[in-house]
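What you see is the complex with one protein chain gone and the rest in place.
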Amino acid sequence: MTARERLKDAVPSIVLLVVAAFYAYTATAYDPQTRAMPLGVALIAILLVVLDLVSRGEGALARNLRRVLQGSGAKAPVPGLDGQAGQRHPALRELGAFAWIGGFLALVILVGFYPAIPIYMVAYLRFYAKKPLVAAVATAAVVTGLLYAMFELLLGYSVFEGLIMGDYM
Amino acid sequence: MLEAVATSVGALTASGGAIYLFVGTLVGLVFGIIPGLGGPTALALLIPLTFGIDTTAAMFLAGGIMGAIPFGGSVTAILLNTPGTAPNAATVYDGYPMTKKGQAGAALGAAAAASSLGGLFGILILFMVLPVAREIILMFSPPEFFMLAVLGLCAIAVSTDGKMLKGLIAACFGLMIAFVGYDNVSGAVRFDYGIDYLWDGISLIPALIGLFAIAQIVSLYLAGGSIADNPSAVRVSRVSDGIFAVFRYWKTLLRGSVIGAVIGAVPGVGGTVAAFLSYSVTVQTSRDPDSFGKGNIEGVIAPEASNNAREGGSLIPTLAFGIPGSAEMAVFLGLLVLHGLQPGPSLLINHLDVITSLMLSIAIASVLASIVCLAVARQLALITLVDVNYLVPVILSVSLVGAYALESSMHDVIVAVIFGAIGYLMIRFDYPRLPLVIAMFLGEVAEVNFRQSMMIARGDWTVFLTRPLSLVLFLLVILSLSVPFIRYLLRRRRASREALT
């Protein structure tokens, strides 16, 4: 592993380290009873992340740490709950997945659930999944219809209607 | 008591009582299946609809919901790696791997049988325990709550999936998230960073939707294809295999039910802990602990049995002292009050038939929900063969509506999406998610009760060891932490002896 790769590998741990340190720093402002637990946990988190970072190396210390703590390299990911664990996809595709989710969320915030759901579903099925337009429209109609029937008609509960429609968050 | 039961049975058969029960069961199933929507939301939305009907009918409706929700939640946990309600989070651990292997039918069968039998056991235990309910509740004080929370946190040890260090890191961050928001003990607001949404802390349900449902959506989007790795197995896998497995592992079922009913009775700790505890005890007492997390059917039976049994248990504090045993019970208490009933021991004295109606309908609903689902289980299992491109937008739409409906808050929806990113990054960088979830559930309970214990004992640490029940729980904690270690030593000794001969 080159130094560059090793650094890249350590990025998540470093992010966690920064978050935990910031959390611990925030905690110091509270009075002793109130901060005891959060501060303690944050410090333990920092310790564990540091151990994780150390155990990534190739020296004897790192190897022993891995053996005792079942650190990063101890065990190959098992298929199962985290079945896709460690599986790498191109970053662009990962961003694409979140772009669809983010786009849908933005649409919901703007126009509310009932218009947003069919728009998103048809767009996704037609343009991303390349499904026939009929199938896309039918799926969107069924899902939206069922949600509408259950909430509006059966329970008389109105879901978010969108900032444009004057609903507030 | 028997008289009241007879009255309830009479009411159920007459005047459309059965219809309310059936409607309640269906609503419960649907609300259980949709991530985010669970018992509290279903009951809260139904309260206004019960104004027009009499109290017994309202009990049939509520009991139907309460009995059906836990099983409904297991359906998505098994098929889509997405717990429908929080207590089903433990079910994903072995349920989804079974689905990946094409055994969705068997997993659903096992969950259905375990749920119905667990539900029946829970009500049975409630009946037996009712005369001493008050004594049981009074045994639990803050030191015991704290020890119970620690015992629940020990479940983290078996859920780290062979990645102990990363599991512990995830657990620490889970605790840190749990501490965000209003601190009930000091009245201070912590870690809100000026965002008023955070005054109430990060809501668990939207976070769960993110960690499981949305992270799963991203995984499916990236993986493509269909959920089942082995499509040909899906059609072969038999629902009845799952049902029979429950009888074969009757000990697991019984243990899960008892844990569910007992822990469910402890206010504030509730069903999720019960499910995790039941799961972790099953793993620890199993001859083959390594097979868990890879699709062991016992890993489905254990949490599901405890999930339904807890419904019976959570009625205990409500009946003994008018205190809700769970979020769902809190809403249910509201329903009782609006129907002019005062929750608490007076219910048993003045309105016994109302309570027996509720218990009866919870018991029937847990069986009914399973039967309804078993009837369509084969069709449900076929979902795992569907092109994921259809599943992705459907799951996403439904999950986000579920996140919203919990508190009618778009902020919850945003939290769900943020936790979706966190959940995906955890998969990507190989951090187990269950430790995070367990810690988020238990962080507040553990902290508040620890501080209360210290206040009660005036700072004397021995309070956890001098109270008998607390001491027992403490010993269980030690036992549960040392079992894997003892096992490891035994195995090594056996291995070295074998090597010698």
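The first chain written gets the first letter, and so on, giving A and B; residue counts start at 1 in each chain.
In this section, a contact is a pair of C-beta atoms (placed from the backbone, for glycine too) under 8 Å apart; a residue touches a chain by one contact, two chains touch by 3 or more.
Operating definition for what follows: contacts and distances are computed from a predicted model.
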Missing subunit (named according to UniProt) among the choices "Tricarboxylate transport protein TctC", "Predicted lipid carrier protein YhbT, contains SCP2 domain", "VWFA domain-containing protein" or "ABC transporter ATP-binding protein": "Tricarboxylate transport protein TctC"
Options B:Ile47, B:Leu124 or B:Leu476, residue touching the unrepresented chain: B:Ile47
Residue in contact with the excluded chain [from B:Gly152, B:Pro267 or B:Gly420]: B:Pro267
Absent-chain contact - pick from B:Ile137, B:Val150 or B:Ile414: B:Ile137
Absent-chain contact - pick from B:Ile323, B:Leu385, B:Leu425 or B:Leu476: B:Ile323
Selected residue (touches chain absent from view) among B:Val331, B:Ile355, B:Leu374 or B:Ile414: B:Val331
Interface with the unshown chain - residue positions in chain B: 40, 44, 47-48, 51, 134, 137-138, 140-142, 181-182, 184-187, 189, 196-201, 267-268, 321-324, 327, 329-334, 337-338, 340-346, 349, 407-409, 448-449, 451-452, 455-456, 458
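Definition applied: only the chains that are shown with their structure count from here on.
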Gap in Å, rounded to a whole number, between the CA centres of chain B and chain A: 22
Complex contact set, residues of chain B against chain A: 30, 45-46, 48-49, 81, 92-93, 96-97, 100, 160-166, 168-169, 172-173, 175-176, 179, 183, 185-186, 188, 190-191, 193, 214, 217-219, 221-223, 293-295, 387, 389-390, 392-394, 396-398, 400-401, 404-405, 408-411, 413-414, 417, 420-421, 424-430, 432-434, 447, 450-451
Residue ranges of chain A touching chain B (in the complex, touch as defined): 12, 16, 19-20, 23, 26-27, 30-31, 33-35, 37-38, 41-42, 44-45, 48-49, 51-52, 55, 69-72, 74-75, 77-86, 88-89, 93-94, 96-98, 100-102, 104-105, 108-109, 113, 117, 120-121, 124-125, 128-129, 131, 139-140, 143-144, 147, 150-151, 155-157, 159-160, 169
